[in-house]
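In this view, the complex is presented without one of its protein chains, the others remaining in place.
Chain naming follows the written order as A and B, and within any one chain the residues start at number 1.
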Amino acid sequence: MTDTPLSAQGPTAPSFLHRLRDWWSGETANPVKRVQFGHGLTPWLFVLPQLAVVVIFFYWPSAQAVTSSFYIEDPFGFGSTFVGMENYADALGSKEYLSTAWFTAFFCVVVTALALGIGLLLAVKADKVIRGAESYKTLLISVYAIAPPVAGLIGMMFFDMHMGPFTRLFAFFGHELRVGVDYWDTTIALITISVWKQIPYNFIFFLSGLQSVPVSVREAALIDARSGWRRFKDVTLPLLAPTAFFLLIINITYTMFDTFPIIDVIVKDKPANNPMTLVYKVYLDGFKGNDIGGSSAQSVILMVVVAALTVLQFRFLERRVHYG
Amino acid sequence: MFKTATAAIALALTASTAFAATDITWWHGMGGRNGEVINEISQKFNASQDQCKLTPISKGTYEEALSSGIAAFRSGEQPNILQVFDAGAATIIAAKGATIPAEDLIKGAGEKFNREDFIAGVRNFYADSDGKFIGMPFNSSAPIMYLNTEAFEKAGVEPPKTWEDFEKIAPKLKEAGYLPMTASQLTWMMVENFKSRNNQQFATNNNGYDGIKGTELVANDANQVMMFEKLKEWADQGLYGFYGAGWADNLKPFEEGKAAMWIGSSGSFGGLQKSAKFPFGAVFMPYWGSIEGAGTQSFIGGAALFAMAGKPKAENDCTAKFFTFLTAPETQVYWHENTGYVPVTEAAYELAKSQGYYDEKPVAEVGIQQLMLPGGEWTKGYRMGFYPQIRSVMEREFNRIFSGEVSVKDAFDTIESEGNALLARFAKTAG
């Protein structure tokens, strides 16, 4: 959230209820903007279309999915047993689930860091060069357009145990790469492909962020800070912070929720003891195995964890983001 | 040729709509060439009569097709016919009321139906414990062992019938410079069909056929554990190559001519004819001579067609008509020769044989013959809920066995306990 930290609200910390009420009533106490339009119907008119779509096509079905998490049910809808928290207990009590959770956290940190870092580096350089800038930008963004099933196939072929170019490269350095058999070899393949898929996304948003930095600011920066690194750290980075914060959150949700098709391709839809993410497990149990109750419970757990993480990031990171 | 056929059929279609033919739909999970053959068969059916008009719709993969079918059924939008794969069969059969048993449907429409027309190994897999057909067997296959003929000549050995034979010849193949054996999908080959080829119990409650309550997996028995201890031993001696759970990863060494034997699907010969640069043959999947009563027929893999409930009589009659059309020898032979799946009736097998198909492609006959071997108490099939998840547990533990993380016995203890937990969960779905 964007409200100011507690200490700023006065010497005595307000009660929990008070804070909750503040939070509930929106950002009136600590507005996003110093100047805002007033109350009235207009904001509702603006937000209504999005809200309607979200309520009808997200909350309505999601509520049913959450209800399912308390049942074990026949997928066709003929029978069901109310089991309370059993689905949750089953998931959380499993050793495999916990090791999957650890892998997901690790995977998330590595993929987000690499995809953001490389995307930012390329965007900064592409913003800087003049000769060939158009070609670089077009090429780098275009890769994003490759059809996901084919992207997965290419990744799989690159890491093929018998004939993949990467397998040969690793063999040259004396390592026998066995993606699909060895846990960490598979991890390398998953990280490489996931990062590869996400770089163009980060590149395009960082680039648009950089492009909207006014020329006057850049020129001032050029005079003030001699070294490139200082200039980047003191001027460019703060200006990019709103975009970077957006991308951080999006990349985390990408790694969490959108990488499971890559996993599915790399393990050839048989995960065996290869690393997988929590969402892949949900996909495996729910979509492939038709265990609606179990997979719903796992999704709810995941949703709560990621939501909590996100709230924390909004609270502690966004405070450092300087807007405007 | 195909275009004229389409045109003729298009004409036939417009003609038949004039008589207000009954429309039925078929959701399937096949792509590539198989998807095209499904379209061709449907066109043939529409051209063969004018009361019914069948429209097949590709619904992605098997899993996507099943999920689509389930979602649609819950909203009353289900198709007349849904294709469901072997491991998902328990889900749809357990949901009594979701489907009309194929046998009831066909007989109810006044069509002729005889269980004995079907190949023995196909007869019971999608039937209930009394042998009544619930699903209509459609695309079926069997696991068989492919051989690199050159390798066997070079090593001067004969193809193995039993695993004891394998142990004798494997070192010689290794000496001749080959990796003696690889195998794809160990769950299908070394568990499910280890059970069928050696006539071993796979689950309590009559392999799960007698009901879902209280069904338990029989996995950590001495014979099953012995099979994997042998595999591990062979892997350590360089007689067997394990390349993870991926199908193609295990096939590759055989295609490259490095492996002398590969256990794969009876339908794999079509692909191998294009990718293997050496002559190859096939034999039945080996069994253990030491196990009494072994050498029985194998389970089928593949998928079946289910008639969804909640449709008007006229449409159900059309579905029945289509099922009858589908099992006609000519349709079966067309399907068999174009896709590599085995024919499901004896008459179709005889027809293919009389047309000289197996003289031309002897490998294509091995799977059917294996399915026609004598059956045993435990060769009808197995019925376990959440079976896709149970397979995942097995695959995970197998990787651990071959990487040396766990002992075979411990792995199968885990498989049995996690499998039973899943089965107990599934029993609750019936409410």
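The rule is simple: contacts are C-beta pairs under 8 Å (C-beta built on N, C-alpha and C of every residue); 3 or more make two chains touch, one makes a residue touch a chain.
Heads up, the rule we're going with is that contacts and distances are computed from a predicted model.
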Omitted chain (choose from "sn-glycerol-3-phosphate transport system permease protein UgpE", "Imelysin-like domain-containing protein", "N-substituted formamide deformylase" or "histidine kinase") - UniProt protein name: "sn-glycerol-3-phosphate transport system permease protein UgpE"
Chain not shown: contacting residue from A:V54, A:L237 or A:L312: A:V54
Where the missing chain touches chain A, by residue: 1, 23-28, 31-40, 42-47, 49-51, 53-54, 56-65, 75, 118, 121-122, 125-126, 128-132, 134, 136-151, 153-155, 157-158, 160, 163-165, 196, 199-201, 204-205, 207-208, 211-216, 222, 228, 242-243, 245-246, 249-250, 253, 257-258, 260, 279, 282-283, 286-287, 292, 295-296, 299, 302-303, 306-307, 310, 323-324
Touch residues of chain B, complete complex, unshown partner: 6, 10, 25, 27, 30-36, 39, 42-43, 55-61, 64, 67-68, 70-72, 74-77, 79, 141, 184, 247-248, 251, 255-256, 264-265, 267-271, 274-275, 339-341
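Note that only the chains that are shown with their structure count from here on.
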Distance between chain centroids, defined by C-alpha means - chain A, chain B (Å): 39
List of chain A residues in touch with chain B within their complex: 72-81, 83, 90, 96, 160-163, 178, 180-182, 267-268, 270-274, 284-285, 287-291, 294
Residue numbers on chain B that touch chain A, as the complex places them: 63, 66-67, 70, 73-74, 88, 91-92, 94-98, 185, 242-249, 252-253, 256, 386, 388-389, 392, 395-400, 402-403, 405, 421, 425, 428-431
